[in-house]
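Please find one structure pasted underneath; my questions will follow.
Yeah, one chain of the complex is gone here, protein chain that is, but the others are all in their spots.
Moving on to chain A:
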Amino acid sequence: MGRAKRKPGPLARRPDNSAFKQQRLPAWSPMLTANTVLPFFYFMALICMLLGVWLLLTVQGTQEIKLDYTEAGTCDKCFEKRKNVSSAAESCICKVVFLVEKPFKGDVFFYYGLQNFHQNLRRYMDSRDDGQLVGRKSNLKEPSSYCEPFAKDQNGLPIAPCGAVANSFFNDSFTLTYYGSSGDPVKVPLLRTGITWYTDKNVKYRNPQIDNLTLAQVFEGTAKPLYWKKPVYELDPLDPTNNGFINDDLIVWMREAAFPNFKKLYGVLYHDKLFTDGLPAGNYSIDISYNFPVQYFQGRKEVVLTTLTWFGGQNYFLPIAYLVTSSLILLIAVILTVAWWKFGKKGKNMEE
């Protein structure tokens, strides 16, 4: 109204003649015409084709060995042993042997895999205390209620790290041995750190900091999770800096998998002596400290050895999906071209 008053006379209420108000803003009105759509489809098909071929070639350069060790080799004994609750605490070592026919070139990654283990259940995923894991002392002693029923042990001591996720920590350990041409076993060196996200290791997981106290002292007054054999500050006996909440294995485990079948990184081949170029061909064995029971939930355990390209491990789905998509687009493009050529109406209904 205020503006209207400034313009006296018969046009006082005349609306402004601005492009916006008159809906005459300059605009681009794209149309789906044959000249744009058809070339676009062919172009898309081509791009997808090229990507698919490129990816396929890349993937073919990778090598992968999957080894289900749930009941394989000598592990069947351990499998049976883990069935019994009474013998759950006993240790069990078993061995699985396999043959690498072609050498693994480059970086070799060692994964453990679980099948039918649901890390993606809502209550499971909620059952953790990120405050505790980032080293908040209050949360260390008073874990979040989300951790129930893994927040306190029978004695009422707070569990660190609390919650179902930490409690179900995968605790098998592996030793990879190479039997070279001479037949002597050589332990394959694996790097057991640097297998996490940078942010996880450096931001998301922190040990509680108390001046001049050792880790064990910091965690005093807390209990280890129910299913754990060792407390959190003794997870890595070899590397004292890899203990507590910032233990790489723990961090890897705590990053919940989205699907029930998943693999998690266990270690990376250390290029040393025999293994400077990767894993040579030959016989290998894995000594497994078989702790994690899977028979309760009908799960399987496996180890995976793989080399990587720039887009990850041996993953045939992506290139094939691109190739299939490409051919479908091509097919559609051809159909569209034919349809347009044969039946296309060119504005006849304007005359109606």
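Please note the rule applied: a contact is a pair of C-beta atoms (placed from the backbone, for glycine too) under 8 Å apart; a residue touches a chain by one contact, two chains touch by 3 or more; residues count from 1.
As a convention for this text, contacts and distances are computed from a predicted model.
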(request) Quick one: find the hidden chain's UniProt protein name among "Phospholipid-transporting ATPase", "DNA repair protein RAD51 homolog 4 isoform X2", "TBC1 domain family member 7" or "histidine kinase". (result) "Phospholipid-transporting ATPase"
(message) Tell me which of A:E234, A:E256 or A:E302 is the one touching the absent chain.
(response) A:E256
(message) Using the touch definition from the top, which of A:K77, A:H118, A:K152 or A:H271 touches the missing chain?
(response) A:H118
(request) List the residues of chain A that touch the chain left out of this view. (result) 1, 10-17, 21-23, 25-34, 37, 40-41, 44, 48, 51, 55, 107, 109, 111, 116, 118-125, 127, 129-131, 133-134, 136, 144, 146, 149, 164, 167-168, 194-200, 203-204, 252, 255-265, 268, 296-298, 308, 310-315, 317-318, 321-322, 325, 328-329, 332, 335-336, 339-340, 343-345, 347, 349-350, 352
